[in-house]
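A short write-up of the structure that comes next.
A single protein chain has been omitted from the complex, and every remaining protein chain is retained in its original position.
Moving on to chain A:
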């Protein structure tokens, strides 16, 4: 502000740096306080408390008995836990990998300078994002229905017999993964597209002049320049995807808390809910929460390390 072009207005240092009143000095802290207070009460304290409760045989209306690591010993010997952990990872992989790949391709296509109807395409990509998980699940469960579903009806034409998506392990995982992918691929596409638009057009033009086709441009320009946002979406989809709950809860009406009679699609969060709020075993439920926490941190870290290896290709 010292290099202003307006008539110089000499402000003595003493007036610009007036001794601030106490209220003025605490103002910044007051402005950021609401978030910190809310996060502490409803985020951090519960998270730390989860580790504490996990050490108890904790019934919400009965006694709280300290049992040390017994919940964890029991958890690791519990086949239902390993089943839920496997289901969680399987559903997460089936939903994240296609989602990010589809988003990459679509963002690249949407980034074309001469694309018509660009606004229309972008807006339709956001339709799944505004649709709730609950509504999505009910529609997809119907589309995937064994007897009346549109998908099985269509599969019938190519000679594939009716698939009982809900009752089989891979079928239910696929069905849930399709829902997750459907809901998020458009949002991810927009994030990628925003990042791509910051890449100078001249780079694409130069590549085109040099004879690089769509595939080469995609591989050698788009993907490397999206590296930071790809890392970001991989990490966020790990944190969100491993906590998946609503889809598996709502697809199976007959046995919602286990996502089917043989727990074929019960995820860790659903297992946590079943033990905590279905069986009122808060301690055991909290132990599941701790295990899920460890899994999320491990997978997110691994993903972060792996995805930072995406390097600009030379060639």
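Definition applied: a residue touches a chain if its C-beta (ideal position, glycine included) is under 8 Å from a C-beta of that chain, and two chains touch if they have at least 3 such contacts; residues count from 1.
One rule holds for everything that comes next: contacts and distances are computed from a predicted model.
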>> For the chain not present in this complex, what protein name does its UniProt entry give, out of "Type I-E CRISPR-associated protein Cse1/CasA", "Acetoin dehydrogenase", "Sugar transport system" or "3-isopropylmalate dehydratase"?
In response: "Sugar transport system"
> In the complete assembly, which of A:41, A:203, A:262 or A:306 touches the absent chain?
Replying inline: A:41
> Given the contact definition stated above, which residue among A:67, A:169 or A:229 touches the chain not shown here?
Replying inline: A:229
>> Looking at the full complex, which residue from A:106, A:163, A:177 or A:221 touches the chain that isn't shown here?
In response: A:106
> Which chain A residues touch the hidden chain?
Replying inline: 1, 4, 11, 15-16, 23-25, 27-29, 31-32, 34-36, 38-39, 41-47, 49-50, 53, 60, 102, 105-106, 109-110, 112-116, 119-136, 138-140, 142-143, 147-148, 150, 153, 182, 185-187, 190-195, 197-199, 205, 208-209, 211-214, 225, 228-229, 232, 235, 239, 242-243, 245-246, 249-250, 253-254, 269, 272-273, 276-277, 282, 285-286, 289, 292-293, 296, 300
